[in-house]
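One chain of protein is taken out of this complex; the other chains stay put.
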Amino acid sequence: MKYITTIGEKEYEVEILANNQVSVDGVTYHVDFQSVSGQPVFTMLVDGKSYEAHIYREEDLWQVLLRGTLFTARVEDEREKRLRAESGSQAAESGEHILKAPMPGLVVKVPVEEGEQVEKGDVLLILESMKMQNELKAPRAGIVRRIRVSEGDNVEQREALLGLE
Amino acid sequence: MKYITTIGEKEYEVEILANNQVSVDGVTYHVDFQSVSGQPVFTMLVDGKSYEAHIYREEDLWQVLLRGTLFTARVEDEREKRLRAESGSQAAESGEHILKAPMPGLVVKVPVEEGEQVEKGDVLLILESMKMQNELKAPRAGIVRRIRVSEGDNVEQREALLGLE
Amino acid sequence: MTFNKVLIANRGEIAVRIIRACHELGMKAVAVFSEADRKALHVRHADEAYLLGPAASSESYLRMDKIIEIAKKSGAGAIHPGYGFLAERSEFAQACAEEELAFIGPEPSSITAMGDKGIARATVTDAGIPVVPGTEGEGSLSDEELLKLAPEIGFPLLAKATAGGGGKGMREIRNIEEMPGLLNAARREAEAAFGDGNVYLEKLLKNARHIEIQILADQHGNVIHLGERECSIQRRHQKLLEESPSPFINEDNEFRERMGDVAVRTAQAVGYVNAGTIEFLVDKEKRFYFLEMNTRLQVEHPITEAVTGIDIVKEQIRIARGRQLSIRQEDVKMNGWAIECRVNAEDPYNDFLPSTGFITHHSVPTGPGVRVDTGVYDGFEVSPYYDSLISKVIVWGNTRGQAILRMRRALEEYSIVGVMTNIPFHQNLLDQTRFIAGQFDTRFVEERFSMEKAEQNKETHPEIAAILSTLVAHTEFERSAQIIQRGERDTSNWKWVGRWERMHR
Partner (left out) sequence: MTFNKVLIANRGEIAVRIIRACHELGMKAVAVFSEADRKALHVRHADEAYLLGPAASSESYLRMDKIIEIAKKSGAGAIHPGYGFLAERSEFAQACAEEELAFIGPEPSSITAMGDKGIARATVTDAGIPVVPGTEGEGSLSDEELLKLAPEIGFPLLAKATAGGGGKGMREIRNIEEMPGLLNAARREAEAAFGDGNVYLEKLLKNARHIEIQILADQHGNVIHLGERECSIQRRHQKLLEESPSPFINEDNEFRERMGDVAVRTAQAVGYVNAGTIEFLVDKEKRFYFLEMNTRLQVEHPITEAVTGIDIVKEQIRIARGRQLSIRQEDVKMNGWAIECRVNAEDPYNDFLPSTGFITHHSVPTGPGVRVDTGVYDGFEVSPYYDSLISKVIVWGNTRGQAILRMRRALEEYSIVGVMTNIPFHQNLLDQTRFIAGQFDTRFVEERFSMEKAEQNKETHPEIAAILSTLVAHTEFERSAQIIQRGERDTSNWKWVGRWERMHR
C-alpha cells in the first residue's frame, strides 16, 4: 500500500511492504511497530533504533509527538491527494475559517466586530478557563463574519465562536 | 436488597437501601461508593471516612485488599446461602480437593504417590516458575488421588495437578 | 496548640503533598472536595473526606464557613490552606483562630501586612529593606496622582494591582502617553480578579532576575532562611521552571547570606511565624530589591527540600504545634542542585492555551534523583474549573549540569495522554545555550525564546514521524475495513464485546 505523507512542506512517499518493511522515498527500512497496551502510545524499532511516540488523530490530520517535537502529518493515498489538490486550490481562496473554542470556558471579551478587517495574530476573543484569560488569535488575515457568542457566554469545547473570511 | 456476607467466621447482614445508604447488622451508614477509572480500584466514603480497596472476583468469592489486609468475602442472598448450607454439609466430608497450578511452570518433583496419606502442610508437588522452586502444600489432611502430571511436565496456570480426597 | 488531625483546605497536587506530610507524622488528614473532585487523588489518599459544594471555587474551595464547619465536625485541630484559594486571606486565618483551630500559616496580622502590596512596601522600607522605586505605601492613588508621580520614578514602569498576585492587573508602561489607557486596563483586571481596582507603580528593572528566599519562623522567635530559589523563567509573570541554588548566586555565599539576612529581617518586621517566601528582584550588579512576601507555602518549595533535606511541610506542621524549629541556621546546608519543571495542561505549540479533558494515560518518570508531585492519575479529568498545573517534576543532581541532564531524561520518560502539556516547552528550554549557561532574566522566555526557533536547530526525525503516522493511518484503515466486513456477518453482541476488548487490551 502506497501513501503520500505530508509533514510541513515536505512530502514523503511511504510504501508499506511485506515482512515488516517500509520504504520511504525509495529507501527500505525494517520496522517493528507496536501499540503499547492499547493506548495511543507506540513503540517502533527501525533498523534497531528505538522510538516511542504519542499519536492522535485530529480531524483529518495526525499529531505525532516524538522525542519532544510535535509533527502534524497528513496521510493520503494518491487518489485522495489528487482530489484534495483539485478542490483545495479553490477552497483556499474562498474558505471561511471557523474559530472554535479550544476548551470550555467563559467568553470575557470579543474585541472585534462583524465586518472588521483583522491581521494575523490579532486577538479575536478572550476566553476564561482554568483561572486564565486566554487570547484566541487570528490564524490569518481576514474579515470577521458571524460572531456567534457574546461576552458572558459559557461555551463548550470545540463550539464555533466566529468566522473569519 | 439484602445479602449475607461472610468474612472468615463472621457473617454480616448487609442491606443496600435507597439514597446511598447501607445497613450492616442493623446499623445504617451513608456510603459514597465509586469505581476509579474502570479499574478494580474502588473509593468509598463511609460517613466521611475515606477507604480505597482493590476488589477481585475469585470464582465465587471476593478478594478485598483494604489498607494492607486481604479479606476473602462470600456474598450471598438468603436463598443462595440456604442452598449452599444444605448441600455443603455433605460435600465437606466427601469432597475431593483438586490441587491446581497457581502459575505456569515446570513440575520438578512429585514427592507423593497415589493412595498415600498426607497431613496438612505436606509438600505435594514442586513447581519451578520465575526462577524459584515453589512447594505446593496440602491444604488439609487426606489421601492423594489421580496424579495428572509427571516430573518434567510444563503446566498452565490453573491446570489440575492432583486430587486430595 | 496540640492536634493530631489536619484538614487540608485545598485540592490537587498540593493537597496530596500535605496529606503525605500528615501521614508521615502519624497524623490523620481530612480532605474537602468539590463535586468535580470526588475521585481526585487528595480524596482517595485522605483518611476522611467531605463534600463542599459545586465545582466553582466560590461554591467550594473558597467557602470558609463550610470548611470551618467540617473541621469542627471531623475533629480536626488544624487547617492547612496550601497555596491559592484561602491561603492568603487574613479573615480565614482569623476565623480559624476564633474557632480555636490552628491555622498552619502566619498570624492574620502578618497576612494583612503583606497582603496589601503598598503597605508591605512601606513596612519593609521602614525596616531599612530596599524596595524597587515606586509609589510604595501611599495608599490608594488616583490616576491623576499616579500620572504625576510617574515621571519622578522614570519609565519604563509597571502598574501592579495592590491586592494582586500571579500577574493579574499588571501592565507595562513605556511612556506617559499610553499610561491612562493602561492604568484603566490594569484597574479593570484587578477589580475583576481581586474585587479591588487599586494599582501602584513600580520601576521596571531591566535584565533583572526573580530570586526568592525561603524562610521558616517558629513561635519562639527563631527565624531561619533555607537559601534561595531562582524563578526568572516565567511567561506572563507565571513561573515555569525554578532552580535552587540560583546560577547567578551559585558559590557567592556572602551574597546569599546578605539576601538571607534581609529576608529574615523582613519576616521579623511583620512578626512572621511559619513558612514564607520573600521575593526579590536582583539586577546585574547584585543589587536586590524587595518585591513582595508570599505568606504561605509555595508551588516551588520542593527544590529547597531537595537541596537542604528539610521537609518544609512537616516543619510547618511542627511550627503550628508550637514546637521549636528542628534546625538552626548553621545546620542549613545547600547540597547539590535541584530543578523543578511545572507541567501544565496547555499547548506550547498554540500560544500556551489551556487544554482540558480526560488523562487516559499517565506514566511518571521515576529512578534516582527524581520526584514527581501530582494530583492526577489514569482516568482523571482535567477540568476547566481549576488551574492547569498537572504535576511538578523535581530533580536533584550533584551539579547543575547533572540536574539538567537528569531533568531531560525525566521529561523524556514522562508520558501523558489525553491533554496537551507544556513538556515540549521544557525540553526545548533545557536545550537552549543561554539557559544552560545560566544567562537569563525574567524576560527570557517572552523575548528570547520561541518553540519554532528552538526546534529549528534540533535534531528531529520527520521521516520517522512520517513512518509512524502512515502506519497508524494504515492500521486504522485496515481495521475499519475489517469491522465493516465483520459487522455484516456477525450478529452476537457478546462476541462483539469480546473482540472489542481484545482490540483494546
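Should a chain be cited, it is by its letter among A, B and C, assigned in written order, with residues numbered from 1 in that chain.
Just so it is clear, a residue touches a chain if its C-beta (ideal position, glycine included) is under 8 Å from a C-beta of that chain, and two chains touch if they have at least 3 such contacts.
The structure displayed is predicted, hence computed values, not measured ones.
The chain we do not see here touches A, B, C in the full complex. Among the residues C:Arg89, C:His237 or C:Arg409, only C:Arg409 touches the chain that is left out of the figure. Think of the hidden chain as still there; on chain B it touches residues 1, 3, 5, 7-8, 10, 12, 14, 16, 22, 24, 29, 31, 33, 37-42, 44, 46, 51, 53-55, 57, 62, 64-71, 73, 75, 102-105, 129-137, 157.
Where chain A meets the omitted chain, the residues involved are 32, 34, 36-39, 43, 45, 48-50, 52. Contact between chain C and the unshown chain involves residues 16-17, 20, 23-26, 45, 302, 305, 309, 311, 335-336, 358, 361, 363-364, 366-374, 377-379, 397-398, 402, 405-406, 408-409, 412-413, 487, 490-491, 493-494, 496-497, 500-501, 505.
Just so we're on the same page, only the chains that are shown with their structure count from here on.
In whole angstrom, the spacing between the mean C-alpha positions of chain A and chain C is 31.
Chain B and chain C have Cα centroids separated by 47 Å. Per-chain CA centroids place chain A at a distance of 52 Å from chain B.
Shown for chain A are the residues that touch two or more other chains, of which there are none.
For chain C, residues touching at least two other chains: there are none.
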